[in-house]
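Report on one structure; see the data block that follows.
A single protein chain has been omitted from the complex, and every remaining protein chain is retained in its original position.
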Amino acid sequence: MTPLEQIIFLLKAVPITLAISFLSFLLGLGLGILFAFMRIYGSTPLRYFSDSYEKFFRSVPVLAVMLLLYFGVGPYIQIFKDPFFTSVISLGIVSGANQSQIFRSAIGSVGRSQMLAAISLGLTELKAMRYVILPQALFLAVPGLGSEIALLIKDSAYSFIIGVIELMKHTDILRASQRSLVLPYIASAIIYVAMTFPLATYLDKWGSRKKKELGL
Amino acid sequence: MTTILECRELTKVYGKVVAVNNVSLGIDRGETKVIFGPSGSGKSTLLRCLGLLEKPTKGTILFNGTDVYASRQDLNKLRARIGFVFQDPSLFRHLTAIGNVMLGLKHVLGLSDNEARRKAYEALKLVRMEDWANYYPSQLSGGQQQRVGIARAIAMDPEVVLFDEPTAALDVELKWEVITVMKDLAERGTTMLVATHELRFAREVADEMIFMDQGQIIEIGSPDHFFTSPNTERAKKFMAKILG
Partner (left out) sequence: MWFLLDYSMFLINGFLITVEVTLIGVGLGLILGILAALGDIYGGKIIKIIVNVYVEFFRGSPLIVQLFIFYFTVPYITGLRMDVMMTAILTLALNSGAYQKGYLKGAMEAVFKDQLMAAISLGLPMWKIFLYVVVPQALRIVIPAWSNELASMGKSTTALIVIGVREFLNTGISITAQTFRPLETYAFITIVYFIWIYSMLKALDMLYNRIKIPGLEPVI
């Protein structure tokens, strides 16, 4: 393969890498918002549960979770025999803990006085959340969510260890088939940077600008 | 005259601190009452209890003669009928001026978007903020923000509006614009209970003044009474201090 063909071969794997990252981000987003709300507004057992979830999954390596689910749980539960699915689930549940923290701190920095003002108008707590707190919290969470997507794109590389055919796997295939130790790794690293850098930088800038505009 | 909002023997305790101690007070329709007193005297806590934003430790609150906490009423419905203006205007920062005023109209009173917009615009006109309707809070001065805060409260057509030191956080030159708006409201017959240090405002519009210190009502009287011959030493001293 010519260098160009090798690069094209690498780029062909990008959609899979992005699919893993995006799907696990969505799973993490759902879990994150759910657990953040449970933690702030839930009953005592729910708070305790979401707190433990957050603490546990922020303190374990995602690769260990992946191996546990794929090799450990896979033999008993059919769906975890699929490496793609398993890596999305592993990345997603770990990301859920991160995103829960992002949302908790965003909701926290919206401030109690906003809640009080909403309630003074007669809004129920749920409506106050929906129309006053959450819209502001989303703005505040954007930079954090941006770095979370970037983190997921990078961590999706772990999936190749359980056999998902994504960018890292294509890189490894090139090394073996082309006996090339330079181009595949450098090119692959640059592709990863090209995916994460603009995303994190742009969302961070956008978030800070919005924050300033709204005086949050 | 009908009493709209009333508290009887109201006490509010935070931990070991007694913020409000056995206070009874009522506001009649069309009346403007001013509460004043040193900071930490319990004005703010009393207002929050009356605004149903905090539950009193002891005592009762009556709204149109019904005990609010005993009768299992929907507190949110009652809050919608009691306007509240905060010291820090607490505008919703993700919404424009008119968006702030519309929020309660739409999601509490259930007005349509058009109706809410029309009504919100009227309220903004009353506080002379109609030209700023589409600005975000961060683009407005403190005085302008507070006027939007007032519009947000009165747009709901509340039966009584509680003001919690609405000018305390403002620079001197911005205070007057808020005070002018409040005077207008008082003259239009709005029922108001105002915690403030603006004694000139009180003198011009208050039907009654209430002096609070250390969580208790020390003295009640007309503005003339307080400006000429307050009974208690504490009120005398405080008046002297404020009026310099």
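For reference, chains read A and B in written order, and residue numbers begin at 1 within each chain.
In the analysis below, contacts are C-beta pairs under 8 Å (C-beta built on N, C-alpha and C of every residue); 3 or more make two chains touch, one makes a residue touch a chain.
What you see is a predicted model; the values in this text were computed from it and never measured.
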| item | value |
| --- | --- |
| Visible contact partners (per top-of-document touch definition) of the missing chain | A |
| Residue of A:L4, A:L126 or A:V182 touching the missing chain in the full complex | A:V182 |
| Touch with the omitted chain, as defined above, among A:A13, A:A157, A:L203 or A:L216 | A:A157 |
| Interface with the undisplayed chain - residues on chain A | 55-56, 58-65, 67-68, 71-73, 75-76, 150, 154-158, 160-161, 168, 171, 175, 181-182, 185-186, 188-190, 192-193, 196-197 |
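As a convention for this text, only the chains that are shown with their structure count from here on.
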| item | value |
| --- | --- |
| Cα-centroid distance, chain A relative to chain B, in whole angstrom | 45 |
| Of all residues in chain B, those that touch chain A in their complex | 51, 53, 76-84, 86, 88, 90-94, 103-104, 107-108, 136-138, 152-153, 156 |
| Complex interface listing, chain A residues touching chain B | 113-114, 116-124, 127, 131-132, 135-136, 139, 212-216 |
